[in-house]
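Here it is, the structure in full.
The other protein chains are all here in position, but one chain of the complex has been omitted.
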Amino acid sequence: MKFGIIVFPGSNCDHDCYHVIKHILKQEAGFIWHKEGSLPPVDCLILPGGFSHGDYLRPGAIAKFSPIMKEIRKFAYNGGLILGICNGFQILLEAGLLPGVMMTNRSLKFVCDNVYLRLENNETPFTNQGKLGGVLKMPIAHFDGNYYADEKTLQELKDNHQIVFRYCAKNGDITDDANPNGAFWNISGICNKERNVLGMMPHPERCAEEILGNEDGRVIFESIIKSFA
Amino acid sequence: MGARPIASLNSLRFGSFDHPKTRYLLNGVVGGIAGYGNCIGVPTVGGETYFNKCYNGNILVNVFSLGLVKKERIFKGVACGAGNPVIYVGSKTGRDGIHGATMASEEFDEKSGERRPTVQVGDPFTEKLLLEACLEVMSRDCIVGIQDMGAAGLTCSSCEMASRGGTGIEIDLSKVPRREVGMTPYELMLSESQERMLLVVKKGYEKEVEEVFKKWDLDVSVVGSVTDDGLLRVMNDGVMVAEIPARALSEESPVYLRPKERPEYLSMTQRFSIDNLPEPTEYAEIFLKLLGSPNIAGKGWVYRQYDHMVRTNTVVYPGSDAAVIRIKGTNKGIAMTVDCNSRYCYLDPYIGGMIAVAEAARNLVCSGAKPLAITDCLNFGNPEKPGIMWQFEQATNGISDACKRLNTPVVGGNVSFYNETQGEGIYPTPTVAMVGIIPDINLHQTQWFKDDGDVIVMLGKSYEELGGSEYLAVVHGIEEGMPPGIELDLEIAVQNACLEVIQKGIIKSAHDCSEGGIAIALAECCFSGPKFNRGAKVTISENIRGDCLLFGESQSRIIVSLDKGNLDHFKEIAEKNKAPFKIIGRVGGERLVINELINCPVEVLKQRWKMAIKERV
Amino acid sequence: MLAKIYVTLKKGVLDPQGKAVRHSLESLGYKEVRDIRLGKYMEVKFGDIERDKADTRIREMCEKLLTNPVIEDYQFEISDE
Partner (left out) sequence: MLAKIYVTLKKGVLDPQGKAVRHSLESLGYKEVRDIRLGKYMEVKFGDIERDKADTRIREMCEKLLTNPVIEDYQFEISDE
């Protein structure tokens, strides 16, 4: 299958995603510059991590106006798969493709560390190979990962099972100690109602190889590939 | 140079935590490095963080960045070929940092605040774009030379490029993109605005280069051309405002031969003898105190703020002796570290300089890397003082002698003088960054114990040395004595043995003994692993005082652990390399036990070590 | 023409930064500070544009880009400077 990786000015994890898809999972991958006016034929789009436009003003605020975003909206509307990782998630929020906002971490510091996530929904194209309630270890690296939404939105997310990952302790318990950034309800990843757009703060592309000491991230990519098989 | 930066290290020196500004500065500097480094997508994979009152008035921030380049695609800062266009790219020019370079070479006093130039505010986003755009034009066949605009801005970059090429450059200032109105030629030539580069490209390729920089939304402007008269000529609106031989500003700079003299404090500090020091009775308490000393404590609070994983090459995170990254598409790895114990350098700059190199190499070897080369950042006080000049000469001699023996060329570096405030200088701080290569990345090594039952062995020898130790400073408040001795033959024997046993896959961990001695090194072996703690029972028979045995900082020592079954093979290799060693204990249990002196639960030690910095900030 | 725009966090939205600043002020001895909220301040300079047109343009910019309506409110003033 074919992945398209969107490159915004300031994207940092574009090459990392490419590497995992191409060399580890042996799928096709190509970069798409944010100024393009159309999308090549692809099955899944990735909005990678980084600091698009320096995260100036608010992360994702400027990127949401890139010319390619119009095409991305259409792609989403037509059911195409879109995975937003870290800054990619922030862009999806700013663009309104997912609900809520990211605020600054409650520590007011950038945090780079390995955390644990509990899989809350394995009936999405991004998680169908995972175990419901299973615990995954993944790296995070962000300054603004403190997810916030108003009550109504949060209720909707819950009712529609749109919350896909929550920060948890090693044993799967959802605790405040295990929450690295203050995110509402320990939320670390959500999808849209239609299940074809997923945003997550952790970086699955950073933990998909044995040499890096952790392969828990593979399940995301393998799920995507499976849903196309 | 054409290299893509793949990893950074940082060496930070702050004043003591008692000083009112330390907390603020620590927060600000670490936040600043994080803000910039993370944004440009270069992982900060390691570093060092020291606290000493000698830095109360002058903190030090040294950063090292490593890049990867194909050897047939290296670019230089050179201007060749008369008629080739000179192109300015990056950010616009403002009045930032004019006279920044000269101010950096002044002592600070009460009046410095007023003379402060407009500080440069970094724009990491533009830097990231500039980096990508430069790499993109470099992948084509149009660049003759390229150089960044640093200290003294356009003046320095143009003169150096012309001088290296044996050419001249003519610049038309009216073409320089500017951020402010009314800037004079003087200001334009000396501005230190960040995120700018000067390019010389092959004639006819102007359009192609322009298109790349426009794609990345950067300013780009042909500001002049290469000439063959050896002159830097500056034009402004058709009027010549400066003309000077380029070499005069770059190559023919004056050489300072300054008087030097061994400073007086040394006769006082070197008089110290441990015979007058009472031997402690309660070791557990001292041990905990040392683990909580900011210089020894875990630096997680710092490196959690740095993205140390971006680019997915980081195989060993910060927290081991050296950081290790893999090189995609090969089986190789690269290890890197920065080191300098400035207290040693203060007490004997020659030995201190030597130890900085030896320790850096040892850290690399512990990770399974063969040391390749160093670069240094020499931070000193006012060189017009003979004592400082002497320190400078001694320290560089020490570095030079160690590098010759260890076969690690000094391929670059940086000098920072006048680190003084109101006459008080910092300790001489020649920071050494060293890079090594791991031929097979699967055979890299880490510092923490792996399995219960493994044998613990110490490579090297312990002496009755306490001078300049962290123990002496933290527990007794004394920064005196001679730093530990260093014998390069022994150092090399130990390092060769260690490297060989790692490369043959017969040991499971290797950790260098540094600040805090064997006791601290063993504790780190027990609790620094990312997954679990390990206990250890250790018996060291040395005929030396308890405090020297536990906390002395004798050089050239490495603690390794291995499966009992490999012991014979290990001995054989150590003996072949003439490296002394001693079997000192076993991994296992939940406590760290050393002789009759220390017996503590590992988790307690770890908490103390882990929380110490966090609690202070 | 100059527009001064003040962006504040909506009531009820947590302001961790404000909280941290307040905490620091307190430890510096400024006990009289009851509360502090942080926001953004922007100065936008315009070229030739009519005043009432400027008004709608600024409102648009604020809603599209300069603020995130989920968590932020804004106010602005226009002057002739």
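Lettered A, B and C in written order, each chain numbered from 1.
Keep this in mind: contacts are C-beta pairs under 8 Å (C-beta built on N, C-alpha and C of every residue); 3 or more make two chains touch, one makes a residue touch a chain.
Keep in mind that what you see is a predicted model, and the values were worked out from it rather than measured.
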| item | value |
| --- | --- |
| Given A:4, A:54 or A:199, the one touching the chain that is not displayed | A:54 |
| Touching residue (missing chain; options B:118, B:221, B:236 or B:400) | B:118 |
| Where the unshown chain meets chain C, residue by residue | 6-8, 18, 21, 24-25, 28, 30, 32-49, 54, 57, 61, 64-66 |
| Touch list for chain B against the chain that is not drawn | 91, 94-96, 116, 118-123, 125-126, 179-180, 193-194, 217 |
| Interface with the unshown chain - residue positions in chain A | 53-54, 56-57, 62, 65 |
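Going forward, only the chains that are shown with their structure count from here on.
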| item | value |
| --- | --- |
| Of A-B and A-C, pair with higher C-beta contact tally | A-B |
| Separation of chain A from chain C, taking each centre as the mean of its C-alpha atoms, in whole Å | 30 |
| Chain A and chain B: spacing of chain centres that average the CA atoms, whole Å | 34 |
